[in-house]
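A single protein chain has been omitted from the complex, and every remaining protein chain is retained in its original position.
Up next is chain A:
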Amino acid sequence: MSSVTLNQIGKSYGALEVVSGINLEIADKEFVVLVGPSGCGKTTLLRMIAGLETITVGDLLIDGERVNRVRPDERGLAMVFQSYALYPHMTVADNMSFALRLAGVDKSERDRKVNEAAKILQLDHLLQRRPAQLSGGQRQRVAIGRAIVRDPKVFLFDEPLSNLDAALRIQMRIELARLHKQLSATMIYVTHDQVEAMTMADRIVVVNKGGIEQVGTPMEIYQNPDTVFVAGFIGSPKMNLFEATATTVDGRTFAHLNSGQKISVPMQLKPGTQITLGVRPEALTADSSGPLAGEITVIEHLGGETLTYVDIGNGKLATIKSGEASLGQVGDTIRVSFAADRLHVFGPDGRAIRIQPRH
């Protein structure tokens, strides 16, 4: 059992408040990913959980026990740093057994644990090397190994894959997911890469400007973003977001896009309300009777899929994701439509106005 509870957690540096009002329950064996743009406070939050940063306000509970004032090594957590932070003067084996040595674990027990972790991470043949003699991916694994041998209640990862190249990142992503199953441990993982978040998380926590925007499973967050920020942040290519003003004609609500066109909206809105419409690129389809028209300005062929950028007025581009076939030529004018249930509407406060629950 190892749950982590954050209760109204906040952090200030002097007068500067960088994190505030964080409430989060992390269940046992859960893989939670904190995702958000640079500077939003993810690292600060993780470091507060780790005990490397003091908590200004709020309570941090691990297994129901308040640990605000408990030393980092006594919280029973292990952290994997972005720079790996291996000890350069120690061999891989010494790096991994350092915590055990400090804790007074005897040699045979240390060796057993190190060998066990090395086997899981396929580091057996590297144990006597120094970090400088390893590749990036191997160092990454040593850093994870150093966490594993401590048998922690919770693993903390701060952007552990951001120093790796794309291919290795995908491989390590899969390995981490496998490791999570194998160790059945609670993991808190920080990243600014929404693909990592979508692929690895049991639950995603979207952080923005020091606060939590939304918490949910990857699909919940993808399909039902609570705010404009989450809608724009999660998903690649980005969701199309159009600013608009609500108008009413004959009792039906229309969104008058700032770029000039009009779309009917399947809900009642007060005329004059400033709203933002969101449609995922894959929800847009070319349709000669569609409500939106525009000129194709750029076509990107990605092989299996094609991204078409359509100017819907005033230079505002709508992105359409389709299969291999092109929707037309650059310069062609096409009409575009989407299913009503794929439309997201956000009010003036940036929060979603639900049309109907989607699954």
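By definition in this document, a contact is a pair of C-beta atoms (placed from the backbone, for glycine too) under 8 Å apart; a residue touches a chain by one contact, two chains touch by 3 or more; residues count from 1.
Definition applied: contacts and distances are computed from a predicted model.
When the unshown chain is looked up in UniProt, the name that turns up among "Succinate dehydrogenase subunit C", "Cytochrome c domain-containing protein", "SWIM-type domain-containing protein" or "Various polyols ABC transporter, permease component 1" is "Various polyols ABC transporter, permease component 1". Residue-wise, the contact with the chain that is not shown comes from A:Gln82, picked out of A:Asn7, A:Gln82, A:Asn115 or A:Gln261.
Where chain A meets the chain that is not shown, the touching residues are 50-52, 71-73, 77-79, 81-83, 85-89, 98-99, 102-103, 146, 150.
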